[in-house]
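Every protein chain of the complex appears in place save one, which is left out.
Chain naming follows the written order as A and B, and within any one chain the residues start at number 1.
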Amino acid sequence: MNTLANSAAVAPPGRVQMLRKRYFPTPLQGLVSVVSAGLLALILWKLLNWAFLSAVFGADGSAADCRAAGGACWSVIANRWRIIFFGLYPYAEQWRSALACVAVVAMIVLSCIPSFWRPWRLAAVWIVGTAIYYILMKGGVLGLRYVGEEQWGGLALTLFIFVATCLIGFPLSIVLALLRRSNLPVISRGTGLLIDAVRSLPLLAILFAFAVVVPFMLPGWLQTGKLYRVVFGAGLFFAAYQAEIIRGGLQGVPRGQEEAAMALGIGYWHRVGKILLPQAMRNALPATINQFVIGFKETSLVIVVGFFEILASGNAAYGTGEWTFAYREVYAFIALIYFVFTYSLSRYGAYLERRMAISSR
Amino acid sequence: MADTHPTNVPAVQINGMNKFYGHFHALKNIHLTVHRGEKVVVCGPSGSGKSTMIRCINRLEEHNSGQITVLGTELNDDVASIDGIRREVGMVFQHFNLFPHMTVLENCVLAPMLVRKTPRAQAEAAAMRYLEKVRIPEQALKYPGQLSGGQQQRVAIARSLCMEPEILLFDEPTSALDPEMISEVLDVMVHLASEGRTMICVTHEMGFARRVADRVIFMDAGEIVEEADPETFFQSPSSDRTKQFLSQVLGH
């Protein structure tokens, strides 16, 4: 032990020594390294073998081929991708559904660019993006054939639910956060009660209530399609969580900021809009992005109240006829789609957090 | 703006004002009249209520009883009168309270544009003028976080000047500064004092009080204990509490 330390002090440590110090500092650590490396290799090999080496690709692969191969059967995706992406949307019109998805993804990417972080620009991007989606999907104008909401499905419906949830939930969360921090006791307590009540319930229960119970409670002139009610419920749930995040952000703004604005004679709405919210949103940004990630994952719950979103269409993709054995491939494919969305969003959030940590120094 | 108010009314008149925080009696029966163009320095030990008193003048704190009249308008629950008074009363804070997400220039033009509806070009020209007055025009496009404390406080002074207020309140403007930056802020304040604006300063800078104050007010435990011109105040204070305070701040 001593000689090793001495030689390391004299000569700069070589490559082997560096590796040794990194992975084999003690016998126990060495064992841990070996076991971990073995486990990693095993997982990697199994995955590689299953997904690529022994897999059957292409639309021509039949169920029988797949059973023989022993690996993943990607033929099910090649044959059924349309139902996973577009659900029951009319076959001839599915290009519209695809374009609508592209529009939504472009809108989400645009709103991640800091130069778009002005209230009006963000609002414009989201309203235009959603309008394009809506016109493309629903049709009935511009010579597009009318397609009712009950025929929407797959990834396109999942994206719609996410976007609509955000469009309702985000502005609502700001309103709730402002009401919550009002200095009028009735308003702040009442809003606090509402937020806590919504947060204490499972989202599934809220979706169920909006799908099944709320129609009884609405007067005739407010009756809308089930999709919009459920989206509103999801938006309310999102808003209750996001409102607490924004409230945290507002609490992070020093009291002096509002006082300075008051002393300059700036009125309530300008104080909120120009001084408090910009700073609060900056404080709350990492948690907000995390909330969007959660919101995206939770769109999958609408399957329970009977919507044909991507998970339901995935069940349908393998659930019929010859492909009933291929559930792994279909779920892996859908998981991959979710993973791409949520992982890139959360990495982006982590990047923003690092960037802000540096700039605040 | 000065012409809109009759010149014969005092800038600030406080009559029998009381202020409570719960059961704590923070300000006790305050009477104070500040004339237009007068420079008043308020001093006293910490917790004596000096900050609370000037924060009542632009209603950052609400008084519980008594009367406050600013430029002839009584400060009461009428929202319009509060807005009107805040437009005419500027304030400089201990911790500067610059808006960190805006550049220095944006900090300065915000209120004139929102409150007075001044066009941007005009507001920016005025802002540059005041930034020159506080000797900091070259920093106009920087963010507050990039400036030193003294520079930030000078920007804060320029920001309140941009509203062209009739009255300026200073709430311990140098207490949060490093020693070497205090003088650059005091220089600007002395310069301002020569311009005829009404100024009420809460500060521990006795040198500043001696040089510019028309009147010095000493507060202790929520009361105005002594009120005199600087000469009398520093040479022959009448109250024991004042004497004790002065010996503490000037003692060494």
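Heads up, the rule we're going with is that contacts are C-beta pairs under 8 Å (C-beta built on N, C-alpha and C of every residue); 3 or more make two chains touch, one makes a residue touch a chain.
Quick note on the criterion: contacts and distances are computed from a predicted model.
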Omitted chain, identified by the protein name its UniProt record gives, among "Thiazole synthase", "Sulfur carrier protein ThiS", "Amino acid ABC transporter membrane protein 1, PAAT family" or "NADH-quinone oxidoreductase subunit K": "Amino acid ABC transporter membrane protein 1, PAAT family"
Left-out chain, listing which of the shown chains it touches: A, B
Option touching the unshown chain, where A:59, A:106, A:131 or A:197 are the choices: A:197
Chain not shown, touching residues in chain B: 77-80, 82
Where the missing chain touches chain A, by residue: 22-23, 29, 32-33, 36-37, 39-40, 43, 179, 184-187, 190, 197, 200-205, 208-209, 212-213, 216-219, 293, 297-298, 300-301, 303-304, 311, 315, 325, 327-328, 331, 334-335, 338-339, 342-343, 346
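What we mean here is this: only the chains that are shown with their structure count from here on.
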Whole-Å separation of chain centres (CA-atom averages), chain A against chain B: 50
Partner chain A, residues of chain B touching it in the complex: 58, 60, 83, 86-87, 89-91, 93, 95, 97-101, 110-111, 114-115, 156, 159-160, 163, 169
Residue ranges of chain A touching chain B (in the complex, touch as defined): 254, 256-257, 259-267, 270, 274-275, 278-279, 282
